[in-house]
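Working notes for the structure below.
One protein chain omitted, others in place.
What follows is chain A.
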Amino acid sequence: MAATRLVEELVARVSAGSTTQEWAITVLGDERRPPYNRILLSAVLEGTHRPESLTLRDEQWYADHGIDLRLGARVLEIEPRLRDVMLVDGTTVEYDALVLATGSIPTLPPIRGLVRMDGTLHEAVHAFRSLSDCQGLLAAIGGLDTASPRGSAYSTTEGRRAVVVGGGLLGLQVARALGVRGIATEVVEGADHLLHRQLGSAAGRVLARDLERLGVAVYTGARAVRLTDNALRLDTGVTLETDLVVLTAGGRPSTALARRAGLEVRRGIVVDDRLTSVSDPAVHAIGDCAEHDGRVTGFVPPAWEQASVLAGVLTDEPVKYDGSRVVARLRATDLDVAVLGDPEAEVRDGGEVVEMSNPVRGSHRRLVVRDGRIVAGALVGDLNRIGLITQHYDRQTLLGPTEPGELLMTERARETVRLPDEAEICNCAGVTAGAVRACASFADAREKTRATTGCGGCASTVRQLVAEQSRLTPEGVK
């Protein structure tokens, strides 16, 4: 997705005439389909998205813009001194600038029986990274009816069981999606609570309860250690009988090519503020594979911001990347989680915590505030005011002392009070409650005051007021 955005940004600059350079762009992708919206895979699994609506740009678009898109093209080696890359099929592609947007690769947890003797995965095991993975999983649960994503295929999944290994964002989305599909699903997480990278333990526990309420069983502080033909054994001694195992236990930046090419790699490919490798000015990295300022991200918005900055860098604009604000949202029906920034780190760094926990209702809401600004937050089970909280976070609004607390309170419906006589109830004709009370009937009020004859919005109020006077029910008012 980062690469697609970069290409779009470059194309836009070329067509706007803001770069006079001649561009020969080659896109190499090892999947066999054009780039698609990877973050919606769990929605496809859940059945809220058709797989066809994931494609970002089709092959024709690349062709129309003179871009050489090569699908199923796996890179064997980068040769920085020759400024070319060699593909597994032996061809080479020369470059002036090389952009690595290789993303991340899933890590395989150390579970015995996961990989068979011949090196392939156990037939019940599914990764969940690509559209192929997603379609494979859908086929396995018998839910591959893409024509009508909602409501189909539920019956065929009855009685089937799945275990999701990993209680991070992706794991929970997949677990919930399988649950929606009617599969008895359980989640296994090695840490002592769900979403442990994003949430504190109290919030994680509330989340686990929310998930269990939706029918998904949660095992935290438990590691899967052994897979047999129809069961997964945990290190807590529990054995989960299952038909399917889905691995979502995180990934790591895909850096093997960069490492072999001699570029500086720590967790990711190390880049500077111009998203340029610190060891080779002709090489750039964006997205999940890049490490900027000691951080790697795993989210799309920062990858896009990097793509946008890099497009500027490549066209000689004086731009710099100075990090991104991340809002992580769980995409799953009836499971409400939003994490702003890194709350745990901000708390450790001395941020003030404003918190509202209601385990009875299944909500836990925390804002971390520093110098009057929201620097991080975690909202579980109640996303009331999410659209305002994220605005304040993104814009770094300087808030008043009462605001963070109020943001966590649920809005109350307004109460109705007896209208004073001077209250204007019909804006159209400028009629007060008193003037209507002086009327004998609805028709009388209409005639004398012209209330209800404009927009008509006050009709129910007028009925109410006339009824008050005549001791009728509003329905009885003619």
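Here is the rule we use: a contact is a pair of C-beta atoms (placed from the backbone, for glycine too) under 8 Å apart; a residue touches a chain by one contact, two chains touch by 3 or more; residues count from 1.
Just so we're on the same page, contacts and distances are computed from a predicted model.
Remark: of the listed names "Nitrite reductase", "Alkylphosphonate utilization protein PhnI", "Polar amino acid transport system permease protein" or "Multisubunit potassium/proton antiporter PhaF subunit", the one matching the undisplayed chain in UniProt is "Nitrite reductase". Note on the undisplayed chain: of the listed residues A:Arg129, A:Arg160, A:Arg181 or A:Arg331, the one touching it is A:Arg331.
Where chain A meets the omitted chain, the residues involved are 36-37, 39-40, 43, 48-50, 53-58, 61, 147-150, 300-301, 327, 329, 331, 383, 386-388, 390-392, 394-400, 402-403, 406-407, 411, 414, 427-430, 450, 453-457, 459.
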